[in-house]
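A protein chain is absent from this complex, but the other protein chains hold their places.
Chain lettering (A, B and C) follows the sequence in which the chains are written, and residue indices restart at 1 in each chain.
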Amino acid sequence: MEYFLQLFFGGLTRGSIYALIALGYTMVYGIIQLINFAHGEIYMIGAFVALIVAGVCTIYGLSGVSILILAGVIAIIYSCAYGYTLEKVAYRPLRGAPRLSPLISAIGMSIFLQNYVLLAQTPDFLPFPRLIPDFDFMEPVAHIIGSPELVILITTVVTMILLTLLIKKTRVGKAMRATQQDMNMARLVGVNVDRIISLTFIIGSALAAIGGVLVASYIGQVNFYIGFLAGVKAFTAAVLGGIGSIPGAVLGGLVLGWAESFAAGYISSDYEDVFTFGLLVLILILRPAGILGKSHKQKV
Amino acid sequence: MAENKHKLLEVKGLTMDFGGLRAVDSVTLEVYEGDIAALIGPNGAGKTTFFNCITGIYNPSKGDILLHPKGLKTRRLNGLKPNKVTEMGLARTFQNIRLFPDMTVLENVMIGRHCRTNSGIFKAIIRSKSVRDEEQQIVESSYHLLEKVGLADFANEFSKNLPYGAQRRLEIARAMATDPFLLLLDEPAAGMNPQETSDLEQLICKISAEEQIAILLIEHDMKLVMNISDPIYVMEYGKKIAEGSPEEIKDNPKVVEAYLGEETE
Amino acid sequence: MKKMTVLISTFALFLSIAATGFAADTIKLGVAGPHSGDLAPYGIPAMKAAQLVVKKINANGGVLGKQVELLIQDDQCKPEIATNTATKLVTDGADVVLGHICSGATKAALGIYKDAKIPVMSPSATNPPLTQSGDYPNFFRTIASDDMQAKMAVDFAINKLGVKKVAVLHDKGDYGKGFAEFAKKYLDESGKVEVVLYEGITPGAMDYSSIVAKLGRYKAEALIFGGYHPEASKLVSQMQRKRLKTIFISDDGVKDDSFLKVAGDAANGAYVTGPQDLSSIPLNAAATAEFKAEYGAEPGAFYQEGYSAALALLNAIEKAGSTDYDAVTKVLRTEYVETPVGKIKFDSKGDAEGVGFSVYKVENGAFTELK
Partner (left out) sequence: MLKNFKQSILVSLWFVFLTFPLLAVRVNTMDQVVVWRWMNMLWVAIGAFVLSYLWRYMLARQQVRKQVADEGGETRSKTQLLLEDMSFRYKAMGVILLAALVFPLVFDTYQSTIMISALIYVVLGLGLNITVGLAGLLDLGFVAFFGVGAYTYALLNHHFDLGFWITLPIGGILGCLFGVILGFPILRLRGDYLAIVTLGFGMIFKVVMENWDALSFGPSGIANIDKPSFFGMDLSLADSTIYIYYIMIAMVIFTILVTTRLRNSRIGRAWIAMREDEIACVAMGIDIARTKLSAYALGAFWAGMVGVLFASKTTFINPASFTFMESAIILSIVVLGGMGSILGVILGAFLLILLPEYMRAFSEYRMLAFGAAMVLMMIFRPQGIISNLRQTYKYKGSKEKINNG
């Protein structure tokens, strides 16, 4: 039972990070039907910026929680800035181009950003400070769920709630939903579609940055390459849940996190990625639109 | 409707549900040899969905679609894939033109010949005499069809560069290349100017007369429908509300109401 | 497109003419390894070592009175690129080659050097067959092979730590898995220890919580890990977080300052094998100081080995009096040379004599050699 719980919470933690990143994929896809391949790099940049800020702060003598907040906020700001610029530079000129064009552009961007960070900083793994302290009250259960996991879970839940409120309750959220349903219609009724798309990228990037900072302080290291695999997995999660669907991304992330955790725990981690993609193929065969995705009848 | 004419298509109680929405509600319809039948009705009446059911793009929820090719066994079309339906001899065009934009006009028509030819991968690589002959024959017959619809001059243009009316005619030529005995035209005159519409009218009549292809068309242009169609079926809210000759339809109060209701909106 | 191809070939022609045109009378030291891509951290330190060595030697009058010229080629640790790289170095007239870094790339490239009669010395390719198979008489290395390390790690676990249940993990790479396979083999052969878990982990995966939980489940007293420091730091951090008391034992790929930095206090208590501590050797300290002076940072992985290989190769040429293959390899096999990894010469198979392994314990954020 203890073992099961360990795997359960391990999967939950991993899954909620996947979910945070997957949201960026799914929101962007929902609006402009683009797989934003460079999203994983935004996550990496978030973590990297946080690392740099934390490093500078430590050297200039700030401490503990203030570093965490400052690093987190600046990381989010920068991720958003990168996400926004990414869309403007690499995707906006391609609106209305054949489907493959923006996808290739996205892959190109992903390669570019990886190597940009590699050249600008270092190819090495850098130590990320442990910004999350060990809480005393968690000590009795620390072998099952530790303080960082707890913080990750709470942050994720809070973020999800805020996101839901943003989308359901605010004007901007309404405009986003309208754009997602029918971009032309939304434009006709006076929604500034370009702004909404930019905003979607910004929100997605912010979520990725939160994920990046959390992961970095959880596992304690960062390098330029962490975004790729995380991005691929999160994208898989988004597809699994039904790309375009926000609850789908969360569910997909969790399902994937658990699937990986239990498969590695009860079977073997040798074939970890095989399980992941096997699961994906299986679900897509049974439900081509993903778990929560609506299967659109194509209009003829 | 003479009884001695051969019945080609028989649709009985066709129903199509999307989730809770019933787009087509037990529609019955028949097309006979030599007919130019028309299916009319206000927007959203379910006409295109009806077409999609017949041509295999949707699998209908209820009802039967029976095809009676001349001299062959009757076939039930429900659940068949679209390409199988086309192979049986039933071809269609689309409401919102679906050409292959980056292929030339001629190639678009050549695609239609695909299901009537059969050289495979290995033959294509070896390119024997028989394959080359078949290719040439595809080109010739496609070109011939282009002449028929008056597009021969544009044969080597990309289809995306054609004017709108010409694109509609190209779709008809492409459908005809599959050697159908029944042609389904989905709003062939949409977006055409009066001159183009009248050319189209002649073309449809010519196809019907010269090629012995029966035609079922969806159309909003009442003048065109009244000029060439018999019988006419009228749909509203997924249901068939009337059928008959142009005169009968003109005087049918239900039809008038359906259309007037729409116009006052 | 055709015009372009012609253009390109003409361009290529010019390039090759230009390249040969510059052929001055120098000793050419080829340096091959990953200098870009995700494995670059393992290749760049050796490259920088070569640059520093050459700079110093040239400042002191070069080798045999000639200046040493560096031919640096990136192989990204990929076998197919390594063959191109090797061909390039051969064609450019490299006299000796320092490289490659990854065992796979080295294997792919060696055949080409062998045909061209060029001695090759790797600072890092630890795969045992490279020397033991006898297929590559032109191959030398300044690092000991995997099986030696594995043997040492296993002996240490059994005799010094006295553990009975051991888990063996690896990172699915050629280096890590090779090490793990040997470790498992020696553990099984000892008959005193039970291998409770043998598995590969996915490098770059977000976390290793499942595998860490598994360690607890099988009550492994020690974990022998084959792989590099990023995964090792992740493993020890997570083991600490899960309050696991399993002893962590790993290989030279982990004995890197990055491991200490990244894993922080979680690294304390871990054991790693690695080349004997030679910082007492003046040359070693000097090499580190040189790097710090030049780049203002700590040298990375395989820096000392790369430095040693460059020294050994150039020294052999100097002693041989020429760049002749037989003469150079003979010197390498017979004459000792002072290097940052000790006073070494090479055995008939190409392994360095005098390069030994020690077990290190991480204490207070530093590696302490256990005598």
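As a convention for this text, a contact is a pair of C-beta atoms (placed from the backbone, for glycine too) under 8 Å apart; a residue touches a chain by one contact, two chains touch by 3 or more.
Keep in mind it's a predicted model, so treat the numbers as computed, not measured.
Put simply, the missing chain touches A, B, C once the whole complex is considered.
Note that of C:48, C:107, C:229 or C:255, the residue touching the chain absent from this view is C:107. Per the touch definition above, the residue from B:117, B:193 or B:245 contacting the chain not shown is B:117.
In the complete complex, the residue from B:102, B:133 or B:257 that touches the missing chain is B:102.
Contact residues of chain C toward the unshown chain are 1-6, 8-9, 11-13, 15-16, 35-37, 73-74, 77-80, 83-84, 87-88, 90-92, 102-104, 107-108, 111-112, 115-116, 127, 129, 135, 172-174, 177-178, 200, 202, 261, 296-298. Residues 55, 57, 81-83, 86-87, 91-92, 94, 98-104, 106-107, 110-112, 114-117, 119-121, 124-125, 127, 131, 134-135, 138-140, 143, 152-153, 155-156, 158, 161, 174-175, 177-178 of chain B touch the missing chain (whole complex, contact as defined above).
Across the interface with the omitted chain, chain A contributes residues 29, 33, 35, 45, 48-49, 51-53, 55-56, 58-59, 74, 78, 81-82, 85, 89-90, 93-94, 97-105, 107-117, 119-122, 126-127, 129, 228, 232, 235-236, 239, 243, 270-274, 276-278, 280-281, 284-285, 288, 298, 300.
The definition used in the following text is that only the chains that are shown with their structure count from here on.
Per-pair tallies of C-beta contacts place A-C first. Comparing the centres of all chains, each the average of its CA atoms, the largest separation from chain C belongs to B. Mean C-alpha positions place chain A and chain B at a centre distance of 47 Å. Centre-to-centre spacing of chain A and chain C amounts to 35 Å, using the average Cα coordinate of each chain.
Of all residues in chain A, none touches two or more other chains.
Within chain B, not a single residue touches two or more of the remaining chains. Across the complex, chain A is touched by residues 36, 38, 40-41, 44, 172, 199-202, 204-207, 209-211, 213-214, 216-217, 229-230, 233-234, 237-238, 241-244, 258, 261-264, 266, 300 of chain C. Chain A meets chain C in the complex at residues 3, 6-7, 9-11, 13-14, 17-18, 115, 118, 123-127, 130, 142-143, 146, 148, 215, 218-221, 223, 225-226, 228-230, 233, 260-262, 264-265, 268-270, 272-273.
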